[in-house]
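Complex shown without one protein chain; remaining protein chains in place.
A and B label the chains in the order they appear, each numbered from 1.
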Amino acid sequence: MTFPWPVAWALRAFAGLVLVILYGPLAVAVVLSFFDQTGTSVDWSSFGLQWYAKLFANRGIGEALVNTFIVGAGTVVTSVVLGTVFALYFQYGGSPWRGLHRAIIVTPFLLPPIVTGLSLLIFFREVGVPRSLLTVVIGHTLLVLALVYRTILQRLQSLSPQLIEASYDLGATRAYTFRRVLLPHLASAAVAAGVLAFALSFDETLITLLVTGSDNTLPLRLWAMVRTGFTPDMNALITLILAATAALSVAVISLVRPQP
Amino acid sequence: MGAIDITAPAAANQRQAPLSMSRPLLVLEGIEKGFGGAQVLHGIDLTINDGEFLTVLGASGSGKTTVLRLIGGFTEPSAGRILFEGADIVSVPAYRRPVNTVFQDYALFPHLTVAGNVAYGLEARGTARDVLRPKVAEALERVALKGFDARYPSQLSGGQRQRVALARALVLEPRLILLDEPLGALDAALRRQMQVFLKQLQREIRTTFLLVTHDQEEAIVMSDRICVLDAGRIAQIGTPHELYYRPASEYIARFFGDNNLIEGRLGPSAAAVRFVETAAGRLMVSTKDQSDVAEAPTGTPVKIALRPEAIQVAPGSEFENHLSGTIRDVTFAGAISQIVIQPSGETARPLTIKLASRAAGLGLSRGQPISAGWRSADCRILLR
Partner (left out) sequence: MQTVKHRWKDRLQRVLITTLVWTPPIGLIVLPLAGFLAYSFFALDNGEIVHRFTFGNYIRFFSDAVFVPQFLRTCLLAAGVGVITLLAAYPVALLLWSLEGRAKHLMLVLFVIPLLMSYILKIFSIRAILGGRGYLNTLLMAAGVITEPTPFLLFNLTAVFLTLSIILFPFTLLPLFVTLERIPKALIQASSDLGGAGWLTFRRVVLPLSWPGGVIGASFTFVLALGDFVTPQMVGGPTGLTFGRIVYSQFGLAYNWPFGSALAVILMAAVLAVLALAARIGRSQGGPP
């Protein structure tokens, strides 16, 4: 749809304003990450990477980052495997209960994270599971599973049933058909879902706060740092994470968007 | 591209072994099939002989695709048996049946190349690479797609995809190939080329073909025998010749050859003929090999099937049936012209005549009086 030019320009101006509001605080942090400051006065002569150097000396962050990657990898693997199995069950299981099954899977995504987190916290306590990175992986998996499942199910439903029949017709067993026809068809959707799962897991804070043990993930480490007060190396961290997020966003969008 | 001549399939040897048409390969016995309350097939009995080209012809919803799916193993009959060389295969899964299908929209694997698609079935059977390669190459050559190995289905035209689907089935050397409206998506010219190609291919490899289509012309051109399905029941089975010249029912007569249908009542019979009283007068119809018609009581309402090309304008005395009327319409359609005449009887329905345009060019025009006639042997009495 094309808008008349005054409308188009008004929309652009407004979107620009929104971008300024969204990015302004981050941009300030990015600029300041290269300078020394006392209070709000900036020493513009101090341009350099000193805060980045300081950041890398901060061991807590490195450890937290490693934990975050462990959790992210665990979440991606479990959510993609479970998402695929559940999507197959929905599509080909022929169960009259499949709608209920789907509704249950989607629930944690619809509830506020605090509810999902609390219910897991209580559950782990009652069952006697010690809180650890494993419980974090479970929490993250439940959260992202709905998205992963949906993505894979949609792709599965786009597969012509004739292709599966053709495979059987040509003498392929179920297992062979799964490997040679279904998996290749699902692969790119699974990759996209996996990247999305990783992105969400990487930043998940609320559920993590509730179900983690003594291990910190990056958001929790940041949360602790922020609460203890401001240190200028936070700006350096914001800059780095923003850059990483931008790269990830490009990846997510080009994977999730249907190719024309 | 242009160099590929699909009308001559790798036909190095034209020697044709006599077809063993008599040996049954696949037998459908009392097949019933219902989908959620709706009965799709009613007691289908059909024998497919080894080496023949059999077509199941029917309108959409006649159950023809269901017949194919039953044989392919994609659905199970509610009742009845499917015998392959005498053994019931109803409980044999699709992937273990010695039958391969060319699907309606080809169902090529989009993520595999042409060679990958053709090799798929062999790979599924665990065929060794060095055996597989030449087989794939040979199959592609057979369908005139040599050199297309590395292309993906999305890079092919409709006709080429169709041939890949064919090669994919052929390479497995099945005893029976099922073709589900294989030419439906092609344009008219290409369709005619492919009809000839498929027929020649079938003769050459001497494999049994079972084709499903709604196109009667296609069925006539390609088949050794045709089985016409009407609303889940077999209306008639026979050679194209039989269906064309000896339709068993009004349904068949309408399906084949644009027959004129003249309503009337049975009159007296004579040697191998029977008279029918119609609005256009008393007509004489041969009852050769129609004992039921010869014995039916006088006065029974019937229809006469009369093919448009059997009617002669200004007929001589060798034609037993004559009528006069006026020309209502003349349509030129290339080699053939179609003439609609209104017989002079009060309530007689118009008749359609097809004439070679050269003959029709003799100044026939609308409103002109005309006489027409046909032989008693060129029309047929239909009791149903």
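Simple rule for what comes next: contacts are C-beta pairs under 8 Å (C-beta built on N, C-alpha and C of every residue); 3 or more make two chains touch, one makes a residue touch a chain.
Source: prediction; values computed, not measured.
Asks: Name every displayed chain that the left-out chain is in contact with.
Replies: A
Asks: Quick one: which of A:Ile61, A:Val76, A:Leu142 or A:Leu186 touches the chain that's been left out?
Replies: Only one of A:Ile61, A:Val76, A:Leu142 or A:Leu186 touches the chain omitted from view, namely A:Leu142.
Asks: Considering the whole complex, which of A:Val144, A:Leu163, A:Leu182 or A:Ala199 touches the chain not shown?
Replies: Answer from the full complex: A:Ala199 touches the omitted chain.
Asks: Please identify which residue in A:Asn58, A:Gln91, A:Ser119 or A:Thr173 touches the non-displayed chain.
Replies: Residue touching the chain left out of view: A:Ser119.
Asks: Decide which residue listed in A:Phe35, A:Phe69 or A:Tyr89 touches the omitted chain of the complex.
Replies: A:Tyr89
Asks: Since one chain isn't shown, list which residues of chain A touch it in the complete complex.
Replies: Interface residues of chain A facing the absent chain: 1-4, 7-8, 10-12, 14-15, 18-19, 21-26, 28-29, 39-40, 82, 85-86, 89, 93, 95, 101, 104-105, 107-108, 110-115, 118-123, 126, 138, 142, 199-200, 203, 205-206, 209-210, 218-219, 222-223, 226-227, 230, 234, 237-238, 241-242, 245-246, 248-250, 252-253, 257.
Just so it is clear, only the chains that are shown with their structure count from here on.
Asks: With touch defined as at the start, can you tell me which chain A residues reach chain B in the complex?
Replies: 160, 162-163, 165-173, 176, 180-181, 184-185
Asks: Which chain B residues qualify as touching chain A in the complex?
Replies: Checking each residue of chain B against chain A gives 72-74, 93-96, 99-101, 103-105, 107-109, 111, 120-121, 123-125, 168-169, 172.
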